[in-house]
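What you see is the complex with one protein chain gone and the rest in place.
Chain nomenclature is as follows: A and B, assigned in order of appearance, with residue numbering initiated at 1 for each chain independently.
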Amino acid sequence: MKKNILLILSLSWGTLLPAKTIRVGKNLTITSVQYAINIAFEGDTIRVTSGRYLEKNILIDKKLFLIGENYPILDGEGKYEIISIKASGVLVEGFKIINSGESSIEDFAGIKIYQSRDVVIRNNILENTFFGIYTQYGTNCTIEKNTLTAHNLKEEQSGNGIHCWKSDSMRIIANTVSGHRDGIYFEFVTNSVIWRNTSFKNLRYGLHFMFSDNDAYITNIFQNNGAGVAVMFSKRVKMFHNYFEENWGDAAYGLLLKEIADSYIENNRFTKNTMGIYMEGASRLLMQKNVFESNGWALKIQASCMDVQLTHNNFIGNTFDVATNGSLVLNNFDNNYWDQYDGYDLNKDHVGDIPYRPISMYSMIIEQNPSAMFLFRSFMTSLMDKTEKVIPTLTPENLKDNFPLMKALPL
Amino acid sequence: MNKIIKYVIIDILRNKIMLAYTVFLLLISVSIFNLEDNSAKGLLSLLNIILIIIPLVSILFSAIYIYNSAEFLELLVSQPLTRKRIWLSVFAGLAISLMISFLIGAGLPILIYEPTAIGVMMTISGVFLSVIFAAIALLAAVNTRDKAKGIGIAILLWLYFSLLFDGLVLFVLFQFADYPLEKIMIGFTALNPIDLSRILILLKMDLSAMMGYTGAVFKSVFGTNIGTIISLLVLSLWMFIPAWLSLRKFNRKDL
Partner (left out) sequence: MIIANNLTKKFGKLIALNNVSLACNKGECIALIGPNGSGKTTLIKSILGMVVCDSGFITFNGKNIVHDWKYRSNIGYMPQIGRYPENMTIGQLLAMMKDIRKKPSQELDETLIEQFELHKLMHKRMCTLSGGTRQKVSAALAFLFSPEVLILDEPTAGLDPVATEILKEKIVAEKKKGKLILITSHVLSELDDLVTEVIYMQDGILKFHKSFEDLQAITGQVKLSKAIATVMLSIQLEQKIING
């Protein structure tokens, strides 16, 4: 009987009594984070003071609030996954997490969430981790204001910054990711939002996004990534107010769209990319109020795209406005501003009186024969382009803006 | 040597065509910078002027000057001077005058309004093209006794370098479309000073586009410091080889 009372008491201590705080520190009685976790009860807070902790793998298997004071360092010594979260409602905040293990078989991460919900990862600094923050089967988790930096030089030897797999209702907010393979990686993630993140100088994509429907990414900056941003095999994606900048290289895109449907691309800025947007197999897209500035190719739209509505965008200072690979055009290009348009507006309705053909003969030639780049801006190709404008032969007849705007939109 | 150069330059700089050329360049470049609100478009127009007008004026003016100076050259040859000295003086006089005209007409406005890597590369290319096409004109003129024929050849040479060569390249590209020609294209640039200058300028101007496809190959070759130095050396060869060949011919020519 006494035993039973004790059991009830001890249980109620954990559930009914107010949660307690356990302090961990080098000069305190508890010096190990894992030990604190082991002795803590659901809902407790563990505060870790500054210092360097070599804890191998830290496993959080109950709802705990793990808070670092002055960024205590959790060092994985290049061998271990540093924090594994296998419980819902966990908070990890204020840590500096460095040197995770690296492996080609296992996906070691700085912080990994296993099949949990309502987890919050906030204000952490991750350095030199293989994967940064990794979620599998996560639901309604928040990954916020973390800074992830890796220094890998080779794609094969590096993992992704924020990696979400088979998750739902995720919030990825205001993180800064650089030096990883992909800055932010989404695969089979639904109903999630990626907001106000900065992803730069990652080896492959700033954002890699696959088989993920009903997501939105808003006001992110993707800069100087090896291959820009790739959004593939997804439906109902909203891309608003993002910046795609300085993604340079043979296969580098501001935004690569592949097999995307029913999506919205609005108010984005594409600046100084080799290719602003490359799209193939895209259908039912509305692209409006975007700015394409100083790109090599503003828009490469393959013939496999259909029902793409491109309207009220600004095309300024691009080398080529539009390129395509076929003669079939099932998309609409009306009502954009093209700085290369040299038509006139006699009736002063701010719409050019003759259509603009954003595709030049030379860009078609390059599409067929990339080595023809040798003749870029040569006297001969400009002569060819001029002739083509008068008598179109090679360029698709109906790829044109019937109502080109005379003035740039205030975007 | 500098004595003859001095008088040749004085003579050419007072030439009406030369003055008109300088004023024309100056008007165009200043108006491009002042009227065109879109600087990318303006630079593009300037690029065309540098790649088309400057070679044309240089080669035509130089060829005509050589033919008109036939008797003057005879007079100089009857003086105690080596032929080498005479010919190089005339070449230097022409080259320096064309350079001065270009620098006043286009170089200065470019460097004032566009003091960037693009502007610097444009100016360097313009100077090179002025001299190169003067040298080519000398070679054409020294090999052809008849003035009309010689000027015709000069125009043909200009047409070849600014248009026909590129046409041939395009033909080759499509004939051998199945082969990787990117590397070979690099070699092709060395065969035409206009193309080489164009790519050097474009690497500064259309960097975004040049990073794609073949452009990246160009960038990896010409974009480096060593690449730039080699390109400028190749341009120098385009100056010296025609000049040297024409000198060899002039040394043995009966006047």
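The rule we apply is simple: a residue touches a chain if its C-beta (ideal position, glycine included) is under 8 Å from a C-beta of that chain, and two chains touch if they have at least 3 such contacts.
Source: prediction; values computed, not measured.
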{"item": "Displayed chains contacting the withheld chain", "value": "B"}
{"item": "Sole contact to the chain not displayed, among B:Gln79, B:Gln175 or B:Asn225", "value": "B:Gln79"}
{"item": "Contact with the hidden chain (one of B:Lys3, B:Lys149 or B:Lys183)", "value": "B:Lys3"}
{"item": "Missing-partner contacts on subunit B, residue numbers", "value": "3-4, 6-8, 10-12, 14-15, 68-72, 74-83, 252, 254-255"}
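To be clear about the criterion, only the chains that are shown with their structure count from here on.
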{"item": "Distance from subunit B to subunit A - Cα centre to Cα centre, in angstrom", "value": "48"}
{"item": "Complex contact set, residues of subunit B against subunit A", "value": "38, 40-41, 44, 47-48, 51-52, 162-163, 166-167, 169-170, 173-174, 177, 181-182, 185, 188-189, 195, 198-199, 202, 206-216, 218"}
{"item": "Footprint of subunit B on subunit A - complex, ascending", "value": "248-250, 252, 272-275, 294-297, 316-317, 319-320, 339-340, 365-366, 368-383"}
